[in-house]
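For this depiction, one protein chain was excluded, whereas all remaining protein chains were kept in their positions.
For reference, chains read A, B, C, D and E in written order, and residue numbers begin at 1 within each chain.
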Amino acid sequence: MSIWEYANPVKFMRLSGALLPWVAIPAAAALAVGLVWGFFLTPDDFRQGSTVKIIFVHVPAALMAVNAWFMMLVTSLIWLIRRHHVSALAARAAAPVGAVMTLIALITGAVWGQPMWGTWWAWDPRLTSFLILFLFYLGYIALWEAVPDPETAADLTSVLCLVGSVFAVLSRYAVNFWNQGLHQGASLSVAPGERMDMTYKLPLYLCMVGFALLFVALVLLRTRTEIRARRIKALLARERMA
Amino acid sequence: MMPDLGKYAVAVLLAYGASLVLLAGLVWASIRRGARVRAQLHTIEARRSAAAAQPPAATDATQGKGARVHG
Amino acid sequence: MRALLIRDLRLAMRAGGGFGLALSFFLLVAVLVPLGVGPEARVLALIAPGILWIGALLACLLSLDRIFALDFEDGSLDLLVTAPMPLEGVVSIKALAHWLVTGLPLTLLAPVLGVLLHLPGPGYGWLVVSLLVGTPALSVIGTFGAALTVGLRRGGLLMSLLVLPLYVPTLIFGAEVVKRGALGFDTTTPLLLLAGITLGAAALLPFASAAAVRINLR
Amino acid sequence: MRALLIRDLRLAMRAGGGFGLALSFFLLVAVLVPLGVGPEARVLALIAPGILWIGALLACLLSLDRIFALDFEDGSLDLLVTAPMPLEGVVSIKALAHWLVTGLPLTLLAPVLGVLLHLPGPGYGWLVVSLLVGTPALSVIGTFGAALTVGLRRGGLLMSLLVLPLYVPTLIFGAEVVKRGALGFDTTTPLLLLAGITLGAAALLPFASAAAVRINLR
Amino acid sequence: MELVVRDLAVARGGVRVLEGLSFSLSAGRALVLRGPNGIGKTTLLRTLAGLQRAEAGEMSLPPEAMAYAGHADGIKPTLSVAENLEFWAAVHGTVLTGAVLGAMDLAALADRPAQSLSAGQKRRLGLARLLVSGRPLWVLDEPTISLDAASVGLFVAAVRAHLAGGGAALMATHIDLGLAEAAVLDLAPFRATGGGFDGIADGGFGGGFDGGPAGAFG
Partner (left out) sequence: MELVVRDLAVARGGVRVLEGLSFSLSAGRALVLRGPNGIGKTTLLRTLAGLQRAEAGEMSLPPEAMAYAGHADGIKPTLSVAENLEFWAAVHGTVLTGAVLGAMDLAALADRPAQSLSAGQKRRLGLARLLVSGRPLWVLDEPTISLDAASVGLFVAAVRAHLAGGGAALMATHIDLGLAEAAVLDLAPFRATGGGFDGIADGGFGGGFDGGPAGAFG
């Protein structure tokens, strides 16, 4: 028995239905504990004050924004190579989730930027590349919506996802040309050169796990919906032919 | 209860508020569309099994019309 | 293949001036910006490299839907797909034809518009070089976007949405060349990167475009 | 007439998000300009009013070909002309539908893009007001341009060329309102002129558009 | 309801194609136009529908009496069959009834988007529009294109019902409809002889460019 068994919609529906509560409940728990911990129980940073609490939504959202695109890339490839419909539908289901994650990262970043950098928005490389990522999400979703035939739509969006990934990386590199930017590196440190304290790290990790589980739960739920919508389409079409 | 957020209260609350609203909206939209699509699927499947259970009357009425043109 | 190139160029001419229209749009953008932004030479000189590149990019973009849409609507695309030519070749030729009627004339017109926008002296040469190196990438990438949206009625705006993010690296490097050139700095790195994008896109994207066309005709 | 409005809005929705696409293009212009011009906040703040208005204008412009072209191609326009409605009413309704799917959402999105371009604080209110007053003129004038080019295959670029000069006064006054507003100056005069253009265009241009449609169908 | 045509001449692309045409059509009657490809059937019908101007002669019919159906069907691909018809019903102030759908055997297709119809199904949808228009005079250009034998039968039955209800129908077709009661008008005798453009009917432009003796323009 291979993993591709679950590319069969019926088997996927059975498995995902059983799995969903086991993902959704831990997701809710981790998010609730992590966010409450982060918001209520962490001390203010000596330099950033209470704004440091934003990190508990900002960083997990930013991570999931990138990971969601990566997942779409993988599922698109699976669709193109092995033509498993569930894979294409999972990519379609993940896109709006990824877009919202990107939006959360952008908004929390903007809100954070106002007190820290004195501006809502700066054309910093990392911020800019996130904005471009958001545009890729919009284009990807719009293409899915615009193509009536599901199989054609799956093919086209997969090709777009592939080509788009390459260009997203190129853009990330291109914006670095301006300057190194205001934004922190990926060192998990709040202030440069200073390891992040455990008081922040633990709730942050918890939030990351929560966001990741939430992402999985939402993708499962939405994939199930997409599969059912496809079935509705197929049944209606068959009914008409009778 | 509420922690003292100091002079950055607005920023922090705004960030958490916006994130929670967006997340809740996404979850709500996903669940609602899921429920709707599921209900729609159930009505269609019920209709189909009803039609399959008693073929004579129901299907002839619908198929007869199609057959006239296409025949 | 040569026949296809000639036909596409001829069609572009006959359809009320293929050359003229992209050029005019470029001109209009260059005219609208001082109108919207205001006439101070200092400000305009500052933004001239970026605006000129954006103008060229938008002019390219607006003419993309000519690449496949007409051929799709009148059934020629079906026939081209079944013709004895590799579809990758067909899309490459179409990208080339597009560049010849938009990118190339835009490049030649750009220095004139540079004057309107008070581009500093040393920038002119670099403007032409960067456009000459970069606009082929715009045509090739645009052809990919046009291929993705070929079956959709009036996919124009959707295509813009798909294509513009893909144009970002080309735009940044292209404008960077002009900016650095205008200030007398070294332009080697962005110019090499720009050339790299053009070559890479021209080598690889036709396969993606051909695949998209095939999918869309199904 | 109401049926026509509802149909046009519905068609815009179904065609892969009528609202979304004009908005996305607007967003893209606001993103591309900093990418081309460079990231300095000071420069961007200076050009923000003009760029935002130009972006709105181009987003309007790109969606103009949806107004008549599809109806022409599939023969609906022939039928609408022979239907029991005054053609002036038909073109007005089509302009209204166009504004509802482009101008109005653009106006609502504009403040967000103002953030991206570092628009100074007091400018936001004026940006919304000026777009609200000015974008109807863009739709009405654009409808006229679309009517002029209705029979031409892919008249898109030609239409841009015809329409952009007509957009110039609207652009100048609109951007002026925002510029003055952003600096805290008095905006009455340009705002009144902008309103005048909108009212005049909405009152008179439908007759010209209807005439142009009739001529083009012959 | 009577259509009277007297000494009509029609032109396409500046060339007169038919002239000296006179006929009349009264309520309850049908007239089939016949003639080889290119003789000018489409041109004549478009002229009668008011979509282009007559070169010379007179035609009289009550206002808003005519429903025209040309080569293109005016179908919106993204709307469903019922939505397409409901729109035209609303425009003409009627309502879409099940009888109309039944008459063209569209009941089973009512909820399908029009883009998923086959060629013949689309044509049936186009013909159903005539029924919802509620207009007495049908002007049809090759109405049975793409229809199979059964659908042609439906169409003929619809025409018969229309005539019985006091309507009239004028159609151009190359096939034999089996509509025995229809009169037939062969257009061959009215083919323009090339003497056009110099008649007195050509208001104010007597002489024309192809009239007068050789050398008159020398």
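Keep this in mind: a contact is a pair of C-beta atoms (placed from the backbone, for glycine too) under 8 Å apart; a residue touches a chain by one contact, two chains touch by 3 or more.
Small disclaimer: the values here were computed from a predicted structure and weren't measured.
Of the residues listed, C:Leu79, C:Leu183 or C:Ala203, which one is in contact with the missing chain?
Looking across C:Leu79, C:Leu183 or C:Ala203, the contact with the absent chain belongs to C:Leu79.
Even though one chain is hidden, which residues of subunit A still touch it in the full complex?
For subunit A, the residues touching the absent chain are 4, 7-11, 13-14, 17, 82-85, 148-151, 224, 227-228, 230-231, 233-235, 237-238, 240-242.
Touching the absent chain: which residues on subunit E qualify?
Contacting residues on subunit E, toward the hidden partner: 12-13, 35-38, 40, 42, 71, 116-121, 124, 142, 145-151, 174-175.
Since one chain isn't shown, list which residues of subunit C touch it in the complete complex.
2-4, 7, 10-11, 14-15, 71, 73-76, 78-85, 217-218
Simple rule for what comes next: only the chains that are shown with their structure count from here on.
Among all the other chains, which ones are in touch with both subunit C and subunit D?
Both-contact set = A.
Work out the mean Cα position per chain and let me know which chain is farthest from subunit A.
If we average the C-alpha coordinates per chain, E ends up farthest from subunit A.
Looking across all chain pairs, point out the one with the most C-beta pairs in contact.
Here the largest contact count links C-D.
Please indicate the chain closest to the centre of the assembly, with centres calculated from CA atoms only.
Central chain is D.
List the centre-to-centre spacing of subunit D and subunit E in whole Å, with centres computed as mean CA coordinates.
37
Counting in whole Å, what is the centre-to-centre distance of subunit B and subunit C, each centre being its mean C-alpha position?
Centre-to-centre distance between subunit B and subunit C: 42 Å.
Among the residues of subunit B, which are close enough to touch at least two other chains?
Those would be 62, 66.
Please output the residue numbers of subunit E that touch at least 2 other chains, ranges allowed.
77-78, 108
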